[in-house]
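Here it is, the structure in full.
One protein chain omitted, others in place.
Going in written order, the chains are labelled A, B and C, and every chain counts its residues from 1.
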Amino acid sequence: MAEKLKYGMVGGGPGAFIGAVHRAAVRLNDDAEIVCGAFSRSKEKGDETAAGLGIDPQRSYTSFAEMAKAEGAREDKIDWVTIVTPNNQHYPAAKAFLEQGISVACDKPLTLTVEEGEDLKRIAQENGCLFCVTYTYTGHVMAREARQIVRNGEIGKIRMVMGEYPQDWLLDTLETITEDNKPWRADPSLSGRGAAVADLGTHIENWVAYVTGLKIEKLACNLDVFGEGGVLDNNVEALIKFQGGATGMYWTSQVAIGFDNALKIRIFGEKGTIEFVQEENNYLKVSLRGQPPRIYSRGSGYLTDEAKRYVRVPTGHPEGLTEAFANIYKDFTAALRDKKAGKAVDEEGYGYPTIQMGIDGVAFYNKCVDSHEAGAVWVDM
Amino acid sequence: MAEKLKYGMVGGGPGAFIGAVHRAAVRLNDDAEIVCGAFSRSKEKGDETAAGLGIDPQRSYTSFAEMAKAEGAREDKIDWVTIVTPNNQHYPAAKAFLEQGISVACDKPLTLTVEEGEDLKRIAQENGCLFCVTYTYTGHVMAREARQIVRNGEIGKIRMVMGEYPQDWLLDTLETITEDNKPWRADPSLSGRGAAVADLGTHIENWVAYVTGLKIEKLACNLDVFGEGGVLDNNVEALIKFQGGATGMYWTSQVAIGFDNALKIRIFGEKGTIEFVQEENNYLKVSLRGQPPRIYSRGSGYLTDEAKRYVRVPTGHPEGLTEAFANIYKDFTAALRDKKAGKAVDEEGYGYPTIQMGIDGVAFYNKCVDSHEAGAVWVDM
Amino acid sequence: MAEKLKYGMVGGGPGAFIGAVHRAAVRLNDDAEIVCGAFSRSKEKGDETAAGLGIDPQRSYTSFAEMAKAEGAREDKIDWVTIVTPNNQHYPAAKAFLEQGISVACDKPLTLTVEEGEDLKRIAQENGCLFCVTYTYTGHVMAREARQIVRNGEIGKIRMVMGEYPQDWLLDTLETITEDNKPWRADPSLSGRGAAVADLGTHIENWVAYVTGLKIEKLACNLDVFGEGGVLDNNVEALIKFQGGATGMYWTSQVAIGFDNALKIRIFGEKGTIEFVQEENNYLKVSLRGQPPRIYSRGSGYLTDEAKRYVRVPTGHPEGLTEAFANIYKDFTAALRDKKAGKAVDEEGYGYPTIQMGIDGVAFYNKCVDSHEAGAVWVDM
Partner (left out) sequence: MAEKLKYGMVGGGPGAFIGAVHRAAVRLNDDAEIVCGAFSRSKEKGDETAAGLGIDPQRSYTSFAEMAKAEGAREDKIDWVTIVTPNNQHYPAAKAFLEQGISVACDKPLTLTVEEGEDLKRIAQENGCLFCVTYTYTGHVMAREARQIVRNGEIGKIRMVMGEYPQDWLLDTLETITEDNKPWRADPSLSGRGAAVADLGTHIENWVAYVTGLKIEKLACNLDVFGEGGVLDNNVEALIKFQGGATGMYWTSQVAIGFDNALKIRIFGEKGTIEFVQEENNYLKVSLRGQPPRIYSRGSGYLTDEAKRYVRVPTGHPEGLTEAFANIYKDFTAALRDKKAGKAVDEEGYGYPTIQMGIDGVAFYNKCVDSHEAGAVWVDM
């Protein structure tokens, strides 16, 4: 086996669900190990997480700044850092590591503003760093299959895109929010101008962009703040016009009773339609004109080679969220290894979502908020 | 048995699918019989249809005007006329019969303009006539169940409404349209300003209004004309704001490959959600907050009495389109019999969609076109 | 229009669900009218039903014997009689009409014994009568499509057949049965030796035979009588061996909580699989080896001509139980008209289930009971 890569993490301390999933995904791949982290601002909590992961206590930090400085000074630098903090920390944390020549995998939304995102992109390039934005749902095997089907021209020129992402988890949270007890996602100073639109809306935007390559020309967006405790948007409705004539509608909600995490995207072309539902990620519905709809199953022999590369267990044996993350990391570590081996790396070609996709997501949700604030009018991207 | 009511039909000659369904629906109920018609402008075709239905050849006409005059002069007047012509004939035909004191069941969209609709409403009132607009999908048992669930407050105050109605039948038709061979739905002089938005969009609008009672405050709508042969809109996307704070999105399409007739409406309240899918009309999905989603089945003992009234065959034995129409006619003939018996008739109370709902539909699709023509901007209802 | 055929009915009085469905089905077709009946042994109830149907009071009878005699003596004999009585009356009633030269449409199970069935077959032939057994679920468009797919060899030689038909309606009934209050289905003297196995099991057996042509070689069957009030079988499990090497399993139940009327049949061949679910009768799932499963939709252009013949409303507009019955009657009246016109009639070729299929069903359920009574051992057909 090639030697394992080394990585660190910022965020992901006790109680942080997403940090644990990132780490589990890397373990699934078994090609890298975590060696340092700033898991929490609390020394005690951070050390507890570090100890649980078997990390040298010397490499458990209480701030990304401290960590970037210390780790950047080592000869055996980590190959990358994963950033899973509240949104407002993405920019300064990523900047700190990039400036130390350390590549970054960062949660979405990438930053609070496009300017921050562009800044990170520039710094990464100047420092020869790679940058992956962990838009989870592009990691599914059937997302890769969908992308390849579109690229192969099987559904023809795209006419419409319908994306939705309803959840209902916020309902209970809403009722417990007080001035003194506010999750970071409900605090604009930590999460940015958008809540559902940034957290969920960008997943739709990215999945569509990743699979179709379509670029949004303009949009009109309405944001709702339902519930007593609501501060930021928890329901988002947008009309989209893409360059080239396609149109679409995006909806996301955190107060849609009966929906867990129901990302669903339908792409309609002149020759066919594909439908992806995250909660049924092992399948893809493909309808070609004049033919009965077909249900593609992950792992089947008829899939494209591009999708097959990511299959871990045989068809009918479900994969899920962790595998989606793992596939993104599999792409990212492949690029990191090539870079390490001195090969030229074109980040577009590895499959993971690039920093440009991160920037596009930030632009998207800010434009949604702009539109809403102006009365849900059309705004150009 | 009470004596059967008598009715006539305008439109519905050879090859006209919807006229045949109306007649089949009335036969299912077995409480009325067809006795006259102006099925076609072609004498031959009209007589052929009349003969097939066992109608006295003397009562087969070639125009609604002729028919209204002749039938209006009879002592044994028909109890109602069903109008299933191209859209532009709805107004003059309905007017002609109402002026003869004959009640009307008319296909949707009711008229080309709101003014025409208001005019019909006035004339109906002046002549003591009843008026039913045959919005099919309100006739399903589970539509009635949905309405009752909302009325009972089970899902609480409504926050969002998501309506969609994709089809793909137009694709083949589009390619065969020429100047000389144009179906009436593709000819603005016959169909009106809107195509998909009028034909399908009004079904969404009406179903939501019928079930929830919500009133649209304003909307922003984009219309697409895809395909070479396209003249009128075949893809419609609208943002909706309702009076009282609820919001929604409506989408309908005639070029959505893989979708047959997929009307689907989801209504999200503060306490629960209901989901109705026309193609699975024997079921209703009901999700209450904090509980697993439940699948209600038509005919089950736990349904409301209001819905049970319409059940024809036991649970698990599917009902379909024809039963939906039949339920609307069942409501309408109940009102007609009450009128005949001299009772006071409040049309709102019988369950069938009223002329006001027809007018609202005309207003809706015209506002959609207005919005689109102005750049998909927000317009007030 | 060709003149309407005339028919009568035995059974189907007030409260009898299935008689009403037969009549509604004939009305849907609009090619025949009911003119006489022995709807009930109660003069009052029978006359009430007759009056509701607009039948001449002179032609309302209180017994099939009286009706067969009176109607058989008329010059304008009815074209057929529909028999929807308790099972034990099928034989004597059908016999009485056949002996008058009147064709018969009879509910299943055809008779209590194979001998009775063979007797009816002989009498029908001797009297030049046609005989249709109304196995409902063969009437669905997608049953016809399934049959054609098998006949076309698309799924290859059949290896396995899995049939199931769970319901739960009996649960409530079971608790109300007393010696004095017993539905006929719970009384062996009226229903015969089998309950679920005869009422539901024969539907599986017939559907499979109808679609595949397979003949059962032997079977082993277990019958359960669950619940306090249970007298006859309400849960049936059978292993099947077909001539030619295919095998299968049939299960039916009347106490399977959560299932309404869930007939589901899967036929596995060397090249493909078809799956039909009665509650979703507008669809057929077809899986060919090495390809993604496909969902065929009733009314689509890619269906076989044999299936398309029966399509009434466009794809996506659901048909249901009544249409299935109507399709069987459509086949039957086509044969009756040919007979009337003096043409040679091969009943196999019209599509409706023949008396031989009725006899096969009686043989099937009696063999199931034989097997069970001997300890669920294998018995030859």
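We adopt the following convention: contacts are C-beta pairs under 8 Å (C-beta built on N, C-alpha and C of every residue); 3 or more make two chains touch, one makes a residue touch a chain.
Quantities reported herein were computed from a predicted structural model and do not represent experimental measurements.
Trainee: With the missing chain put back, one of C:256, C:284 or C:362 would touch it. Which one?
Mentor: From the options C:256, C:284 or C:362, the contact with the absent chain belongs to C:256.
Trainee: Which residue from B:207, B:226, B:296 or B:352 sits in contact with the chain not drawn here?
Mentor: Within the whole complex, the residue contacting the unshown chain is B:296.
Trainee: Of the residues C:4, C:182 or C:241, I need the one that contacts the missing chain.
Mentor: C:241
Trainee: Going by the touch rule given at the top, which residues of chain B touch the chain that is not shown?
Mentor: That gives, for chain B, the contact residues 286, 290-297, 300-302.
Trainee: Mind pulling the chain A residues that touch the left-out chain?
Mentor: Residues touching the hidden chain, for chain A, are 1, 4, 17, 21, 23-24, 27-28, 30, 51-54, 167, 169, 172, 259-262, 278-282, 297, 299-301, 312-323.
Trainee: For chain C, enumerate the residues touching the unshown chain of the complex.
Mentor: The list for chain C reads 155, 159-160, 162, 164, 168, 171-172, 220, 222, 224, 226, 235, 237, 239, 241, 247-249, 251, 253, 255-259, 268-273, 275, 285, 287-290, 293, 375-378.
Note that only the chains that are shown with their structure count from here on.
Trainee: For chain B, write out the residues touching at least two other chains, lowest number first.
Mentor: 172, 259
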